[in-house]
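Of the protein chains in this complex, one is absent; all others appear in place.
Note that the chains are named A, B, C, D, E and F in the order they appear, and that numbering of residues resets to 1 at the start of each chain.
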Amino acid sequence: MSAAKRLIPLLDRVLVEKVVAPTKSLGGVLLPEVASAKINQGTVLAVGPGRRTSTGELIPVGVKAGDKVLLPEYGGTPVKLEDTEYMIFRDEELLGVLQN
Amino acid sequence: MSAAKRLIPLLDRVLVEKVVAPTKSLGGVLLPEVASAKINQGTVLAVGPGRRTSTGELIPVGVKAGDKVLLPEYGGTPVKLEDTEYMIFRDEELLGVLQN
Amino acid sequence: MSAAKRLIPLLDRVLVEKVVAPTKSLGGVLLPEVASAKINQGTVLAVGPGRRTSTGELIPVGVKAGDKVLLPEYGGTPVKLEDTEYMIFRDEELLGVLQN
Amino acid sequence: MSAAKRLIPLLDRVLVEKVVAPTKSLGGVLLPEVASAKINQGTVLAVGPGRRTSTGELIPVGVKAGDKVLLPEYGGTPVKLEDTEYMIFRDEELLGVLQN
Amino acid sequence: MSAAKRLIPLLDRVLVEKVVAPTKSLGGVLLPEVASAKINQGTVLAVGPGRRTSTGELIPVGVKAGDKVLLPEYGGTPVKLEDTEYMIFRDEELLGVLQN
Amino acid sequence: MSAAKRLIPLLDRVLVEKVVAPTKSLGGVLLPEVASAKINQGTVLAVGPGRRTSTGELIPVGVKAGDKVLLPEYGGTPVKLEDTEYMIFRDEELLGVLQN
Partner (left out) sequence: MSAAKRLIPLLDRVLVEKVVAPTKSLGGVLLPEVASAKINQGTVLAVGPGRRTSTGELIPVGVKAGDKVLLPEYGGTPVKLEDTEYMIFRDEELLGVLQN
């Protein structure tokens, strides 16, 4: 089993795989670096159990594995698991869920 | 269905489409860039379920899809969905609702 | 109906019209810009429903439309509605109410 | 009725008139500006209804009109009402009450 | 009655008189200024009624008049009452009580 | 018993031993310093009893001794016990648990 699959996020954290940007445009033109840096969508791979409020109540995470999510421009923690880059976000940082 | 229609904001976020500024004045004079930058109104496209208080209670969002809202001068997160620019605000950032 | 009248502030926000400073003194002398900048009174045009505490309780706004209020030197958000400048304050920013 | 008497402070605010510093010492020597700047006592003219806690409970203001109070070196908001300078403090900023 | 005796601190404030540093060492040598600046003990002259928590409960002050207290290196507000310098601390700033 | 084994972390702290980076690559090439600095995994050696919420409720630590954890890029306190370097993290700083 890959490390990404073995990772269980803690608290309200969400493990996200960024949507891979095509390295070439449809017409075969190589897309510049900056375009790939602006990817703002990803797929949720795993979520934590949630966060506790100051009164000790558990607030479950608002997304689930498989969800396609809209990512914030800043924030999140990049993590490398077996040479692949993933992102970990706090539940609260994710902007929205994209439905099919 | 367009990406903007497929997006469900998380927590107390609100997806807003800024009111398009006319590129020409009534008399046909081209309006300078700065005028368009000062648009402070928008239409709510979608809202999240709300935010939980520290005691775990859900506070629903104060606006609904279709509402015309007064936007703050600063704040909000620009998001690009299928080449169109939208704004995402936290419910609390919106200044007011404009009634018809 | 004017935009200012159509605006319903959100949360604990208060729409205020600053008391217009006379452009000339009683003796007809033109008052300098700085005097007009120091206006610290205004009239409440509209108020929001109030703010919720961390336990979800609604705290209504402490002023009402028509109140003459003492404004803080700093703070508030200027908004332009149909070419007229108004101010939006959080309820908590207003210093006091001036009785007749 | 003077503006100072017509003002009802909002929340936990306290309207204070600083104790007037004598412009001359007992021996008739003109006191320098700095001495007058160091006045740390005042008289409470009016108080607001109090502040609400995060659970919505009202905490009344700890001083009342007529109280002679010890003022902090920094803080407070100067307000001018009909050409007279007053200070507005949050209840919490006042250091103590001076009994007769 | 002296001003220091007439002062009733507000909230969780504590009026403290710093222990007077001897201006000469036992052997009669004049102590430099810096030594006097490092006094870290004082005597409590008066205490306020206490502070209210966010739920409105009163937390009484942890020291009482007459207590000899260990003072923090920084913090506290110097106040001058009838030409004598005192210190006002928030209850929470005091480090400890020195028993006889 | 070694100092690391004798240490009981306080509150929600977690004593972590970083996974030792191989000083040589599989092919025998000496790995540069920077590679070793990027270790983001460790083993939990001991955990504290947990943290209390503002209402006094105990929130136990989300990991246990023996857990393999994903560490944040920044944060944590390095501690030296008998010449060996360990890390102490607040429970909340750990990103996730890696299952076998």
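In this text, a contact is a pair of C-beta atoms (placed from the backbone, for glycine too) under 8 Å apart; a residue touches a chain by one contact, two chains touch by 3 or more.
The model shown is predicted, which means the values in this text are computed figures rather than measured ones.
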Interface partners of the hidden chain - shown chains only, full complex considered: E, F
In chain E, positions touching the absent partner: 38, 40, 53-55, 57, 59, 62-63, 70, 72-73, 91-92, 94-100
Interface with the unshown chain - residue positions in chain F: 3, 6-11, 13, 15, 46, 48-49, 52-56, 77-81, 88
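As a working rule, only the chains that are shown with their structure count from here on.
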Classification of the chain B:chain C interface as same or different, half of numbers criterion: different
Inter-copy rotation, chain B to chain E, in degrees (Cα atoms; steps of 5): 155
Averaged-CA centre spacing for the pair chain E and chain A, given as whole angstrom: 53
Per-residue overlap in chain D, given as positions that touch at least 2 other chains: 53-55
Pairs of chains satisfying the touch condition: A-B, A-F, B-C, C-D, D-E
